[in-house]
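The structure's right below; bear with me while I get my questions together.
Apart from one protein chain that is not included, each protein chain of the complex appears where it belongs.
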Amino acid sequence: MTAPATVTFRIRRYDPATQQPPVWEDITIPYTHGMTVLDGLRVIKETRSATLAWRSSCRMGVCGSCGMFINGHPRLACNTQITELGTQLVTVAPLPNFAIIRDLVPDLRPLFDKHAALMPYIIRDDVQEMFEPTGEYFQTPHELEQFLQFSYCIKCGCCGAACPTVATDPEYSGPMALAQSHRYNADSRDGGFAARKQVLATEKGPWKCHYAGECSQACPKGVDPARAIQLMKRQLVFDYLKLYRQPCPSKVVAKPTEITRRADVPEAPAPTV
Amino acid sequence: MRDQRLWTWHVLAGLVILVFLGLHMTIMHLDTIFGFFNPGDAKPIDWVSVVGRARMGFFTVSYIVLLGAALFHGLYGLRNILFELGPGRGVKSALNVALTVGGVGLFAFGAWAAWAAGALARTL
Partner (left out) sequence: MLDIKGHPNRLGVWGWLGGGKWGLERYLYTLHRVTGLGLVVYFLLHIVVTSARAFGPEAWAASMGRVSGGVFVIGEFLVFAAFAFHASNGVRLILVELGFAIGNPIEPVYPYRTSVHEQRPLALGILVLAALVLAAGGYNFLAHLSH
């Protein structure tokens, strides 16, 4: 699309103090080269509507704050070029399937509560070693590859906004929480499958996912939560059929004690911290 | 724990249905192409065809297996759709009871009908 002279933002406005339902507001601003949706919102707030509210932080697609419903698709506002949308009318609404606090600010607390409920952290027996490490946990590149993709999640909520089950069911854990739970189940350093299974085998598990695939299509970081959820289902089904045995978590690799420096390798500089 | 079990059986029932319903559909709705188990020019729903199949123990057993698998698979699917509409806890419990009672009742009735048809066919 050739660069337009102006661009019209159709923004979903909602002020909880007025007790009125959300309304659309059209604001036309000049387009500047390379303008993203987030840039446009900032221009609007500075020059046209000082009360406009949204969340943003890094403006470079790594913090996950600015997830919005832009021209009918959940996207990051900072990552979306106006010209990429192919139209001069940019419709910006808060992420669907989350309650609206104000204007473009969704209430993401249910997202984070469901995430926390599925234990997204390493669970091991050797708690002493975890807090006072004596060495590293051994992990091959192949083992890393089994969960690395899922660790790129920035918790923006775009997957939940796209998911048809989250659209109707407030109890469903959602793609983010399930994918992050699988990220730890698939981590060879983790020994917590038995603990997470107690929750995942109930209705909080992946059983309401029916592979519409929209979460993976919407994800701005390529995390592919749909893949994580299907792999989680395989793990849980095989566990029920007694075909799966959780491997032992990675062992600690102690630092070698007998090292001699090669003659041609210089000493490291002294630590400054 | 229950959801993990129910979903696994849902998938296994789907596999069973694939085989038995595939056979049933081939017999009933692809008869001019394949012509299985229908004597002469009889249509699959003619009494002579129905009796011919009912006499065979294989069909009595496979109808009962298909009935059980399809009732479980279908009612679990219906339960999924209804539960995903976000009903309250009381409604969910009531649905669980209604679907289980209805499913077991229909299975008992259908299994009896299959067995009784077999017994009747063997006297004719």
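Chains here go by letter, A and B, matching the order in which they are written, and residues are numbered from 1 within each.
By our rule, a residue touches a chain if its C-beta (ideal position, glycine included) is under 8 Å from a C-beta of that chain, and two chains touch if they have at least 3 such contacts.
As the structure is a prediction and not an experimental result, all values here were calculated from the model.
Put simply, the hidden chain is in touch with A, B once you look at the whole complex. Annotation: of B:56, B:91 or B:106, B:106 touches the absent chain (contact as defined above).
Interface residues of chain B with the unshown chain, by the touch rule above, are 11, 14-15, 17-18, 21-22, 25, 29-33, 43, 45, 47, 50, 54, 67, 70-71, 74-75, 77-78, 81, 85, 106, 109-110, 112-114, 116-117, 120.
Not every partner is drawn; the one left out touches chain A at residues 14, 16, 21-22, 72-74, 94-101, 106-107, 145-150, 152, 161-164, 166-168, 170, 186, 209-219, 221-224, 226-228, 230-231, 233-234, 237.
The working rule: only the chains that are shown with their structure count from here on.
Note: centroid distance chain A to chain B, computed from Cα atoms, is 43 Å.
The touching residues of chain A, when paired with chain B in their complex, are 165, 168-172, 200-203, 205, 207-208, 233, 236-237, 239-241. On the side of chain B, the complex with chain A involves touching residues 1-8, 11, 80, 83-86.
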